[in-house]
Each structure stands twice: as structure tokens, then as C-alpha cells.
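Removed from the display is one protein chain of the complex; every other protein chain stays in position.
Letters A, B and C name the chains as they come in the text, with residue numbers starting at 1 for each one.
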Amino acid sequence: MTDSAKNLVSVSIIGGSGYTGAELMRLIAKHPHFRLVQVVANRNAGKKVEDIFPHLRHLNLPDFITFEEMNFDGIELIFCALPHATSQEIIIKIPDGMKIIDLSADFRLESIEEYERWYGQKHIAHSLQEKAVYGLTEIYQKKIKKGSLIACTGCNSAATLYPILPLLKEGVITNDNLTINLGAGVSGAGRDAKQNIIHAEVSEGVKPYNVGKHRHIAELEQEFKKASNKKIDITFIPHLLPQNRGVIVSIPLSFPASLVHKTLEIFYEDSPFIIILPIEEVPATQHVRGSNFCHIGVVSDHNKNRSVVISVLDNLIKGSAGQAIQNANIMFDFDETSGLLESPIFP
Amino acid sequence: MTDSAKNLVSVSIIGGSGYTGAELMRLIAKHPHFRLVQVVANRNAGKKVEDIFPHLRHLNLPDFITFEEMNFDGIELIFCALPHATSQEIIIKIPDGMKIIDLSADFRLESIEEYERWYGQKHIAHSLQEKAVYGLTEIYQKKIKKGSLIACTGCNSAATLYPILPLLKEGVITNDNLTINLGAGVSGAGRDAKQNIIHAEVSEGVKPYNVGKHRHIAELEQEFKKASNKKIDITFIPHLLPQNRGVIVSIPLSFPASLVHKTLEIFYEDSPFIIILPIEEVPATQHVRGSNFCHIGVVSDHNKNRSVVISVLDNLIKGSAGQAIQNANIMFDFDETSGLLESPIFP
Amino acid sequence: MTDSAKNLVSVSIIGGSGYTGAELMRLIAKHPHFRLVQVVANRNAGKKVEDIFPHLRHLNLPDFITFEEMNFDGIELIFCALPHATSQEIIIKIPDGMKIIDLSADFRLESIEEYERWYGQKHIAHSLQEKAVYGLTEIYQKKIKKGSLIACTGCNSAATLYPILPLLKEGVITNDNLTINLGAGVSGAGRDAKQNIIHAEVSEGVKPYNVGKHRHIAELEQEFKKASNKKIDITFIPHLLPQNRGVIVSIPLSFPASLVHKTLEIFYEDSPFIIILPIEEVPATQHVRGSNFCHIGVVSDHNKNRSVVISVLDNLIKGSAGQAIQNANIMFDFDETSGLLESPIFP
Partner (left out) sequence: MTDSAKNLVSVSIIGGSGYTGAELMRLIAKHPHFRLVQVVANRNAGKKVEDIFPHLRHLNLPDFITFEEMNFDGIELIFCALPHATSQEIIIKIPDGMKIIDLSADFRLESIEEYERWYGQKHIAHSLQEKAVYGLTEIYQKKIKKGSLIACTGCNSAATLYPILPLLKEGVITNDNLTINLGAGVSGAGRDAKQNIIHAEVSEGVKPYNVGKHRHIAELEQEFKKASNKKIDITFIPHLLPQNRGVIVSIPLSFPASLVHKTLEIFYEDSPFIIILPIEEVPATQHVRGSNFCHIGVVSDHNKNRSVVISVLDNLIKGSAGQAIQNANIMFDFDETSGLLESPIFP
């Protein structure tokens, strides 16, 4: 071990075969304070990373191993990028004393009942759930700093909560219901082969999915309630877009743009990754692609008493792997931007 | 002239350089009752159609001419596919006695004041406006049959009005305001080179445009008022999608899906091109691409007292050239489906 | 049965779950002389066509059945759109007396040895192979007319053979080797979920595949040899393109453009679907999308003794389902263009 490596936090990833795992590898590989020691990918154990992700060939990452082959000695931080249900099964097997950042949905819901209702299966790690911290970075920064298990926010939820939570917390909007219109890129559906995400099904078209049924509704209801102290009825309309990355959320509000805009500007003035655009400017997913930034725009409606708030982020970064690393930075008391300041890739 | 040609209606197109003009040529070329005699395209006059649209090479269409070169003898029907403002300047010069189908916005608004307010310029053809019929086929079929000047509905407006007008007319929804969330393919922005529609700006991203300001709001307000006898406040949120064709509209409603679905099914039971999907199924733009069909889905919200209605159509066909030809079929007493029954092209 | 139906040829499709099956249904549904009686799709038997292909909902097609449920009474023509290997297993079970058009690779190779070498499995229908006719329509029209089993050409092969075979037959090119550079849309890889064709893998990128190993090399070698009486060494470089439909082939030639162009023009002057562009014009896949046309361009190289010939077609139509129907038209002595004259859909 070199001198400089001695000061680095030793990190492992569990779940390296998916897009989120790949983004974690990419981001950690250049992180100034983290050292990637091992990557678990049961299905691909024994393979080289570049056999699965040729774009990471130059990084000389360690080969994939099984969970059983993991060595926990000296590991201080584990990112878990597994599907929900599998995630909790693995996390309960991890020895005490390591910080865990889970990117799945398994620990996002404070209510076990709600989890079991929305995800249709038993939760097997109640005590872990009790100590889990919801990982929406800019909102729960203080809790995250002290947390040992962070449940990262879903990508769609993050794009929705960033513009809305401050408005609810500050009492600027008083809605009983909110219409959340959402568009999401295909990478959010993962890398496993499914007919509905093959190119010929998705390209050159847009299709709604899980309208009124999307599981992120549970997270949104939970967080809206915590911020406003009341139940807010959510109409959630997600669309699958013909693009790889990006989430966009457009929400109509019964309040003027200036009020909404001012509130968001103040709320996020110290948040380096949440950028409130000048009033009346609209964001676009291609302008945050490949970055940890979330752009939020506020636009007046035709009726000036109303407005529309629009937010965009890269689902794999600010909506997932980047969010996870930002949380890790906070947990280890590094600058929250460490390793995350890459500019978006446009065009 | 052959015997069969004797019975065909002689048709001209004014405005053949754009995508809508191309679709008119394509559809009329195979229409059983129309004969395309001449195509005006001032900018491209003297050129062959295949020099501008290589995909129409096999049709052996007449070369483009200027408006001045037009010969009105024997012409019974004119399709006008010009930009707004230019359209009225040309149409006032057309001799009496011909049926005109205008695809621009120039004659859509019954109120001259509203036109001048939304389009920022004088209307110079008031008397033509007075006799114009709004061309939303399935709704205004009887007026269209007797009309001499049809103002075809905008593509975004058509996708919005099809699901909503029956609900207002039947009193099934009683909203004072409606949120219309819309996604539109790039071809709706025309074929003229503009930086905001070049591939590198649009591909792999989604960007809202004209939020709260889109000119189709004027049409929507007009038609909503006619259907409901009251002013309905519209929050209109259009997004530019990374695809060439297709409009999708998603509208949340405070009424149960079953009621909405039943009403639409009954309303459109004799409309061959408006297809109400089985309840809880969602439509997709790729499933109407290249066709004159409009698919409408009605889905229950999480809160079963609420629902979402979603409609899709191909902006260049049912939203424009196909709609125009369907109107022409009605005006000349042909079967309204003549020349329009091509299935969508998927994938 | 109506009077008009009495004169229609009764047709069945075996293999209705894939894109080629869908295109056959779409095209046969509007064909003036064919009547689609039944569609076999073992995996989806019992389902409605619109459950699998929502874009065909308006056609009111018969529900999918199993092969065992097929009724051969009165059937005169069967299209078989199954994967290779499966195709021959099914076709040997079809009673005598029906014309069969196979879209798979199973009967394309005259040499059983070559088939077994390239496809890595036994051929179990030697006697059928002996009577099979290679279905490259414009080249084998006379044999197809008399044939009972047609083996349709692969989409990549068709795009390659159309420009090259006439040059070999007429002795215009005398190459011993040919470089065939090819780009193919994703739909050519079928509708079964495979990781390498999901949107996020394909979109915004291009990747070669099966370079030097593509099975269509066997067809090409066979046909080149038949046309030139010698073995031509083929370097075949296929690329997977980020688009759904379309094949493009670009082939450098050591002969001047004028000679190549003139030869192709003469050869195809009576072929309605093979369009030789004016010399020095290049074709584009988007200009044949959704149609049965093949566009061929011939361009001079920098060195005027050399040239490049480029051909494009829609892999699902001229490269597959459209080609099959054109062959059927010929077999039943209908105009070869019956049901196939739709113009390309652009943009």
C-alpha cells in the first residue's frame, strides 16, 4: 500500500453489473478520497470489469467477485447497488461497523407496512430500517452525516422532491394535491434484457408507464407529509422517453412564479448541485447529462397567478450513483462536491 | 385524360416544401378520388419534388411551381400548407368557387382580436374568417361537410381536444382548470433550419417550450368554452421530445376512470380513427406513427376518484395532413376513411 | 363468406410474434387479393393481436393460435416467419399442396454442407431444400413464379445483392474480392429481449458485429458465384446502427461510376421497386423507411476510375415481409406491386 493510499477510505461496491454499479465504479475511480477495493457482481464473478463495461477498460479495476468472496477487513464504506428485496437480504449479512449506502428502495420507506404494500413482499430487516436515513442529500444533510445506513432516494423521487419540498416546508404552496408529470430515460429501467426496453420498442416514441401506480408514489407521499404535516394527494404520470439518461418533472402550481422562484433560490443558495435557473428559463435534461447537477426552472403560466416548476437531473448520477457519493462525502466529512464536479456532457 | 381520371377531383397544394406538404403529396398520390394537379412551392419552384423529398421519387409528381404559375381551371380543392400569416395573404387571392383546406393557424380563431393578440399581427381576411369552419373532424363533421374554408386544428390542439371535448360536452367533467401535459416530436417545428431543432440539440434530451405561452392555448380556450359554456383555465406544459413524429397529451382528471372511459367510448363509437383503448391501457406514440389514428387511454389514479386520460396521434397525419384529407373526404361526400386507412408503422 | 372474399387467396402466417410477422399482418390486411385466415404464434397463442402489437388494433385480426390448432382446409399460401432451425421443423409438417414462403435462413443455401457449417446444426429437410427457390425477387422472378417453396433473401443480403449481381452478371466488374460495408437497424435483431439491443446499449452509438463471421456471407458467396462463375472473396463489415429500420450497404468498386450506373439502370428498368438514383446522388435509409423500395446510388470516387455503389432498403419490408409478399404476388400471377406501393414514411 502506498503512502497516499493509506489515507484513502477503502470502499466496496456490491452490485457491479448494472448501470448504477458502473457509474459508482466510474466516479469512485477518480475520487480523491475513496479507494475501490472490490466489486461484487455475483452473475459476473470472475470476469473482468471491461468484459461487462468496455468503457471502463482504462481504469484497471479489480475483477468482479461473489459476495462470498468479499473481504471486509479494513473496509469502511459499502455501496450497495442491488435490486430491491435482494438488497436487504445482502445488507443484513454485512458485519457491523461499516457505513452502508444503499441505492435500492429497500430502506426508503419508514413504514414497514407501506413497504410491504407497495413492494408486495415481506421486509426482513426491521431493525436496519429503523436506523436508515433517507438519502435526499440537500434536505437530510445533518442526519446523513451521522447515519450508518443511507437509503438513497429514487431518481424520479429526487427530481420531484427537490423543487417541491422547500415549497411545502416554507408554506409557500398549500396544495392538497399535486400533479407530477414525469419523463424518464430508459437507463432507469436497468440493464437486464426486457422486451419493453429494447431499442425498437422505445426509440422514436413516448409511452406512459405505471400511471397512478408507480412505487415512487410511496416515497413522495412520505416526504410530502413530513414537509407539510398533511397528506397530499399525488397524481403521478410517468412517461418512458426515447433517451438513455435524464429525468424531467413538470409540476403546475397555483402560486405565482416569483414567489416560487424566490423561495427555491433562498433554500438552495448554499447547495452547489441544485441550480435554480433565472426565472422564466426552462431546464433540459441534455444540459445536466453526465453530471451531478439538478437544474430547476420556474415559469409563469398564462394565468399569472399560476406557475409551473420544472426540474431535471441525470437519473444515474444525481438520481443515483452521484447522490450516493455525495452522501458518502458528507458521512466522511469530505467536501460534498469531492469527485462530483464534472460538467455535463452536451451535446 | 383517362376515363377514371375524369371522375377524380382535381386538387392543388400550396406550400409543398415543408413536412406537411410532403405528407399531403404522399397521401393524395394514392387517394382513390383525388388527383394532384399542381404543387406550389415558391422557394423551390422549378425543382422536381424528388430533389426536395427523395422519398417521393417513385410518385412522378408534377414539378413545383410558383403561386403565380398556378392554373385554377378545373381545380375543385386546394390544400394550403403555408406558415400562418403567409397563408391568409395567399388564400385571399384564390378565386371564388374552390374549396379550401387551410392547415395553418390563420383561420382557427373565431375572434379576430384573439388572433391578433396571440399571433402578434393584423388579420387581413376578416370575411374569410367569418365563413371558416374549425376543422376538428369528428366534432365538426356536419359543418365541415357544408364548409368552403376549413381551418384545420393544430396538432397539439387536436391531441388535447379529442379526449376532453366529449367530457365537457357531456358534462362528465366540470373542471374550472385543466393541466395539459404535452410531448411533441420535432417534426412539428417544421423543416426550416433553426438551431434549436438540430439533432445535436434535441437528441437524447427533453426540453419544455412555450410553457404557459403556447399559441395553441387560444384554440383550446375557444373550444373548451364552446363545449362547456364557461371559461376554463388551462395550464399548458409542452415538451419537445427527442423523436420525429408524435404528440402525447396526459391530463389528470378529478373523476373516476370508468366514467371517463365509458363517455369516450360512446362518443367515438362511430369514429373510425379515434380508438378508445380498453380501460387501464396506455397508448404510445409509436403505435400510431405514420397513421391517421388517435389512440386514447383512460387510467385510474392511485386515488380511485381520480384518473388520467392520455391521447396520442401522429402530428403530421391526424394532427395535420391526414386530418385535412379526412375533412376533404367529408366535404366531397366520400367515405371519410378514403385514402387514410394505412396502419401505423411500428417499429 | 362474401362474394369478394370468394376470390381472395386464403393465407396463413406461422410466426406472428416477431416484427416480421407483424409486418406480414399489416401488409396482408390491406392486400387486394389475399385474405388472412389465421396466424400461428405458439408463445402468444390465445392472445389477441393487439395485446402483442397495439398498432394493429384497428385491423380486427384473428387471435393467435398454436400450430396444432391450424386448419389447412382451403389454405393456398403460408408465410413462415420463424427463426431458422425452427422453421424447417415446422415446414416439414405442412401438408402438400400449399405454396410456402419462408422468411428464415433455412432454405437459402443450396448446399446442405454449407448450411450445416454456417448455422452449426443439422438440416432435416433435404428434399424440401432441393425444391426451394432463392427468393431475391427481381433476379429469380421466373423461378419464383413456378416455385412451391420460396426461401426469402436475408435483409443484409438483399441490400448487397441488388447492386452487385447485375454488375457480375453483365461482366462489368471483375473483382476477385469485394468489401461490403454494411449498417443495419436494430429491428433486424428481432423482438426477443437481449441485452445487446436494449435502448441504452444501442442509442447514440454504433458498433460493428459479426465482422468476418456474419452468416449472410454464405448467401452472398453462393449468389456471387452463380452470377460470376467464380469464387469471390468477401470482406463483410456489418455495423449495428442506432435506428430501428434500414439497411445500408456501401461497396467500393474499381470501375468508373458511369459504367456501373448505366448497367444498373438498364438492368432494373422494368423493376418498379428498385430505383437507381441519378448518378452522383446518394440514397439514405430514411427515404425508404416503411416501404418496399430499394434505392441505389452510384458515386464517383476521388480517383475517377473508381466508384462507390450504395444501396438502402427497409429490412422489415423489402428485406423481409414486403419481399415475401412481392414473391407471393408473382407466384399467384398478381401484379407484383399489389399491396406494396405505399410510399416511404419520412420524416
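Just so we're on the same page, a contact is a pair of C-beta atoms (placed from the backbone, for glycine too) under 8 Å apart; a residue touches a chain by one contact, two chains touch by 3 or more.
Bear in mind the structure is a predicted one, so any value in this text is a computation, not a measurement.
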item	value
Touching the absent chain when the full complex is considered, from A:Pro32, A:Gly46, A:Gly171 or A:Pro347	A:Pro347
Option from C:Pro242, C:Gly319 or C:Gly339 whose C-beta touches the chain left out	C:Pro242
Residue of C:His84, C:Arg191, C:Arg289 or C:Lys318 touching the missing chain in the full complex	C:Arg289
Residues belonging to chain A that touch the chain removed from view	19, 22, 26, 29-30, 53-59, 187, 203-204, 244-245, 272, 275, 277, 281, 283-284, 286-291, 293, 295, 341-347
Positions on chain B where the hidden chain makes contact	19, 185-187, 191-195, 197-204, 242-244
Missing-chain contacts mapped onto chain C	179, 181, 183, 200-201, 203-209, 211-213, 217, 233-237, 239, 241-246, 248, 250, 252, 282-287, 289, 297, 299-303, 306-308, 310, 347
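Note that in this section only the chains that are shown with their structure count from here on.
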item	value
By number of C-beta contact pairs, the top two chains	A-B
Same vs different contact residues, chain A with chain B, by half of numbers used	same
Interface hub residues of chain A, defined as touching at least two other chains	200-201, 203-204, 242-244
